[in-house]
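A selection of the complex's chains, in situ.
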Amino acid sequence: QEAKTIGLAVANLQADFFNQIKQSVEKEAQAKGIEVITVDAGGDSATQVSQIQDLITRDVDAIIYIPAGATAASVPVQAAKAANIPVVAVDRNPPDAPADTFIATDSVAAAEELGNFVCKTTGGKGRLAEIQGQIGTTPQIDRDEGFAKAMANCPGIEEVAKQASNQWAQDEGFNIAQAMIQRDPEITIFWGQADALALGAAQAAKVGNLTDVVVVGFDGDVAGLEAVQSGTLTATMTQQTQLMGRLALDSAIKLASGESVPAMQLQPATLTTKENVEPFLTEHP
Amino acid sequence: MDFGGVAGPLIGLVLLCIGFALASEYFLSVRNALNILDQVTVLGILAIGMTMVIVIGGIDLSVGSVLALSMMMMGWLAKTAGLPLPVAMILGVATGAACGLVSGLLVTLARLPPFIATLAVMSVTRGLANILTDGRQIVGYPDWFTNLATIRHLGFFSVTVTVFVVLMVIAGVFLRYRATGRNLFAIGGNPEVARLAGIDVRRYTILTYVAAGALAGVAAVTMAARLNSSQPSAGLGIELDTIAAVVIGGASLAGGVGSVAGTLIGVLIIGVLRNGLNLVGVSPFFQMVVIGSVIALAVAFDTLGRHRK
Amino acid sequence: MPAEALAASPAAQTAREGLSIRGVSKAYGPITVLDGIDLDIRPGECLAFLGENGAGKSTLSSIIAGVVPPSGGTMRWNGGAYAPRSPAEALSAGIGLIHQEMRLLPELSIAENVFVGRMPMRGGRVDRAEMNRRAEVQLRRLGLSVPATTRVGTLKVAAQQQVEIAKALTLDARLIIFDEPTAALGGEETDRLFEQIHRLKAEGVSSVYISHRLEEIARIADRIAVLRDGRLVAVHDTADVPVRRLVEEMVGRSVDRLFPELAAPQAREVLAVSNLTSAQGAFRDISFSVRAGEILGIAGIVGAGRTELVRAIAGADPLSGGEIRLDGKPLRLTRPRDALDAGIVLVPEDRKAQGLLLEQTIEENVAVGNFDLMDKSGWVWPGRTRELAKKAIASMGVKGRPEQLAGRLSGGNQQKVVIAKWLARSPKLFIMDEPTRGVDVGARAQIYEAIVALAKAGMAVVVVSSDLEEVIGLSHRVMVLSRGQNRGILDRGEATHVAIMERATT
């Protein structure tokens, strides 16, 4: 049986990371002559359950599921399975009902690598301010965990501030960082758990006339990469969104035609600095 | 039945259905109709409460957040505090009612405009919903619980859809045929007139917000069953959808006008739109454009029609 | 209750039955509105409250009906202590009020308005059939025959007032307070109302009747309580008190005559209207003219189309044909601004809905629409606004300060603010629709004086009124409308009650 129609349920297109995956899936599908039906949950899991229901009604051959909400809901996977439609989970996987395959970046490892880099560039010394993502979400928890692992091996860096954002948004990052600088003008390192947060922090550092701060982000979205190139960000972890999109589509096609794919397909993220950012900007991995 | 008030939106709904039936072969089927009912259950239950609030001339921005708090409270009570799930369900609904009580008191005793009172409650309850588990969701409800939302008895209605339909009927009868229900229209028309007629405006106002809160609690239980989890981010932004549904259904934000039948149609218009656009495969961004336009059209159609009369 | 039982021992019953008010006062902040009122309302009597605007009549009524709490004093009702904390409590004790500001629920039906808060039930449901039936019976008695399912918002002012009255009459109360029930009614409807009050009397129900129309009070009231500045001045038996005395008591001075002398109008024609026809069908083919210095009265029964006619001349309503000339120049009016710029102003019939910004100050109300008088370039100078407001207040003798909220003024004073506001423009044509609705005698005399002064200053004035006394006493000529048509224009000599009514009812 040949796959013709693939359903793509995106968590939230307002987040660049998801949007890039979506674009990659659509681009790849167009090249392969497959129809993709995209739905956007706008971050709400209940909406997403409805949308998956609609995709099932629409009789798609496979569903690519990027779960919305704090952590992945299992209901969509169960519903699809009940209708004999294979599911490819991307970024997050429902723990109690895993999808047929799971494609994601190994966030813990990536965050640890980033932490080690920070330790190295600063010579293992400095005052660290951390801007977390939305509390309780999988990426926030994983990135916290990975970075903390690295910091445990880097005693010279002192964590002086840690504050969560609500929407992973740049404006929030700006305001939170501004407050942090107000409290402690001696901050030397900003770690934003997403590029947007890091960019906000960088802007705050600029306005606050902080020189020689190291600002690192995560995701490697276009704005983040350009900022790395211009030196605004010291480094970011580039997730291979294009690759993940292609992989998701390929897996979906394979599953639809009855082939098997590995249950876990974790992708590494690339530590990106001024030295290696160039190719990523011309073609995002 | 008297179609007076709901003829406009009803025509809109029918047109919409015809359009989608033509555009997508998957639209017109019993299964899809049941799907739509499934999908609008939460919105519909919230809209019942919102109808009453809007009829008395108020507005409730907090429904989405109250839903989230009730949902988390239920989950927390069942999972962390170890209460039996049915008890936790009841306490979840009670949580919603308590939030409604706060809104009601803010509106009547503190004399806050409903917009502000419920905006404040919205912010506070969203915070509390997150604080309860530090932003994490609660998963792993027993099967019987999720079955409430997923198993369609006799091939038709799941328990949650049944609850929705029953609540609609009760609220419809209440607003049309009970003196108490009619009094709500008097309050919305002019609270001073209502007071002079011996209606206890304060008490009714408070009770209306309590009812809306309790219904948000019921919606929360429904959604938890549907999602098989409790999420602190649930219901984000749903208040605007709910208000839109009620107003599309012919209610006036100035108060004193509205009906449950109209609201049902409003809810279905939104549900059918979302479902149909997904089935046709309209891209998400373009969906926003279409939904906004249809809302404007539906209400314009109705108000212009009414004005010409 | 059988009438014989009442007659048996009146003295004993006064003690046990009826309402007795002792030392009731009311203050809003530092302002005392009622001051130590002692008054008895006997069973089966109709007691009138008489007093100037702001004397405290409505406030006293509201206290009796539990709408506002008194600041001091006590009441006894049928022998027991009576201190209602809400209208609900007053109603259950058998005391009802129809409020001066008729405020109905425009979106609901007539029947639902009549029975709001106490709908008849059957089998757990509102018994609509019964409710509609009873509402229709009551309305027919008042002379209004429309289906009880009609939406109140579609009714004209007069019909709405009748709905309000029907509401009170279906209360089953033992004391009903009518606060200016006839302000928007014509003679016919008033007669019907009086029949109903007589019926109540016969049933032993007490009533309080408030009106600024002395002749009505003379007809209906058994006794008259005169209030002035929040104090009870006197209580009279209606039979043995001359009108002159009443007026003196309420105004605190004597009002020699209500209507000032008219001066002869000039020859110059200011307004000429020919074949005017409403786009909404309220009137057709109307022609008349008004000269400088002339006051033209427009009479007619309720619903004759007078309001629509003057609104159209003021640019507020659309026309479908005919011509309006001002000072010989034809006007094209598409909106009120056109009329204002041409020099036509209108004091609308419903001051609350059309004339005043109730939540804003007197100053703001006077200024709106008059900013161009103060500065052509559109700047607002607080000093000038204040000055304009002060002038306006002085010109009409408004009891209020510029920074006071218009909604807090008594009805008469509100009316004066609306008139004063347009006076400031020195218009060419001044139109007033029911200018003295709800206005006390003293103030009425002042308003009449102001109207006559306008004419003397060379303005053309049009006065629409349902008060025949007023149109006759005030106008050089009276135009009578009936069912949207001009039934003739009467000169001052010919305009008698009979002549007008004959034409108005054809």
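Labels for the chains are A, B and C, by order of writing; each one numbers its residues from 1.
Going forward, a residue touches a chain if its C-beta (ideal position, glycine included) is under 8 Å from a C-beta of that chain, and two chains touch if they have at least 3 such contacts.
Please read these numbers as outputs of a predicted model, since none were measured by experiment.
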item: Copies of each displayed chain within the entire complex, written as a formula; value: A x1, B x2, C x1
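The rule is short, and it goes like this: only the chains that are shown with their structure count from here on.
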item: Touch-based graph of the chains, sorted into line, ring, star, complete or other; value: line
item: Busiest interface, counted in C-beta pairs; value: A-B
item: Farthest-lying chain, centroid of Cα atoms versus that of chain B; value: C
item: Centre-most chain [mean C-alpha coordinates]; value: B
item: Centroid spacing, where centroids are CA-atom means, of chain B and chain C in whole angstrom; value: 45
item: Euclidean distance of C-alpha centroids - chain A vs chain C, Å; value: 71
item: Whole-Å separation of chain centres (CA-atom averages), chain A against chain B; value: 33
item: Multi-chain contact sites of chain B, meaning residues that touch two or more partners; value: none
item: Multi-partner residues of chain C (each touching 2 or more other chains); value: none
item: Footprint of chain B on chain A - complex, ascending; value: 10, 13, 35, 37-40, 42-46, 49-51, 53-55, 57-59, 69-71, 73-75, 79, 95-96, 134-137
item: In the complex, chain B residues that touch chain C; value: 177-179, 182-183, 185-186, 189-190, 192-200, 252, 256-257
item: Residues of chain B touching chain A in the complex; value: 24, 26, 29, 31-32, 35, 38-39, 42, 130, 133-137, 139-140, 146, 150, 223, 226-229, 231-238, 274-275, 278-279, 281, 283-285, 287
